[in-house]
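Written out below as structure tokens is the structure these notes cover.
With one protein chain removed, the remaining protein chains of the complex are shown where they sit.
On to chain A.
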Amino acid sequence: MTVHTGQSTAKAAGEGARGRGRATGERPGRLRRALSTHWYAWTMVAPVVIVLGVIVGWPLGRGIYLSLTDANERNVGRTIGANHIDATYKFVGLDNYVDVLSDPVFVQRLTWTVVWTVCCVSTTFLLGLVLANMLNRQFRGRAAYRMMLILPWAVPGFVSVFAWRFLFNRDNGLLNKVLDGGGISAVPWLDDPTWAKFSVIAVNVWLGVPFMMVALLGGLQSIPGELYEAAEMDGAGPWKRFLYITVPGLRAVSSTVILLSTIWTFNMFPVIFLLTRGGPGDSTEILVTQAFRQAFVESPRDFAGSATWGVLILAVLMIFAFVYRRSLRKQGEVW
């Protein structure tokens, strides 16, 4: 273990020093050599590594540890004024994982989380692509349009979600008032399981489109105009130009934004929690809100169970990222 980590730290240090020249390196005994040669790099890297270790590594390690115990609100150690209560939780191995994975609730939550992620990401991506293409040409007031389309992104998330919650209110919301004017009877936006699912997806798409649009617009602008000119000379119509120039030209950008967007949507806590609190019942509960529910809403707070869900979410996302990367590599992307 020590040797292994030692080598990897040396490697990391070597990487850090790359900028200054990389003449030394590949011979055996390089730990020592790396130390003496790259002490400066070590010092430079140290703060970042320590900060990362504290803000990422420590909670992560602690979370994984908790998921292997039976820790809850009643048995963790705490000091309240004069009362000191010792921790009494114990290591239970993989029991929590067995419990969660054998519970049908996990499959329900996972299925809905996947459906929610796929719907949100595909819709945002398509809408973003359309809008980016529309905004990528010259017309009057283009800057104003761009500003307006970025607006959802500029408003703090919880503010817009609360605004939507008011709009969606079945009895007193604006949306139903408008529909009522058109003779359509009240739609139970947040009161019916299916409608609630539709509503949360709609709000998340609304929030996610600006990011997609801006990223894809950047991608579009990096495609050289000459390609389009040449294609036009060769007689390619707009659809063919889109298919054979725009789409391949956007591949690098879109693969990244889709990955990012998938991870964000998968863990999109605020939209679900603030809009429906996972309801009605538990019909819009995704994996992260479930983890939150166990750790903070239910009582006694089940820290171990919640950590287990957290670790499972991490595992699912890591598998996804791995598969995604491999499929990209097969298509010849370097990432």
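Heads up, the rule we're going with is that a contact is a pair of C-beta atoms (placed from the backbone, for glycine too) under 8 Å apart; a residue touches a chain by one contact, two chains touch by 3 or more; residues count from 1.
Note that in this section contacts and distances are computed from a predicted model.
One chain of this complex is missing from the view, so tell me which of "Osmoprotectant transport system permease protein", "Extracellular solute-binding protein", "Proteasome subunit alpha" or "Cytochrome bc1 complex cytochrome b subunit" is its UniProt name.
So, among "Osmoprotectant transport system permease protein", "Extracellular solute-binding protein", "Proteasome subunit alpha" or "Cytochrome bc1 complex cytochrome b subunit", the name matching the hidden chain's UniProt entry is "Extracellular solute-binding protein".
So one chain is hidden, and I want to know which residue out of A:Arg30, A:Arg146, A:Arg165 or A:Arg251 touches that hidden chain in the complete assembly.
From the options A:Arg30, A:Arg146, A:Arg165 or A:Arg251, the contact with the absent chain belongs to A:Arg165.
Determine and list the chain A residues touching the chain excluded from the picture.
4-5, 8-9, 11-12, 15, 49-50, 52-54, 56-58, 60-62, 73-74, 78-83, 85, 165, 169-172, 190-193, 196, 276-277, 279-283, 296-301
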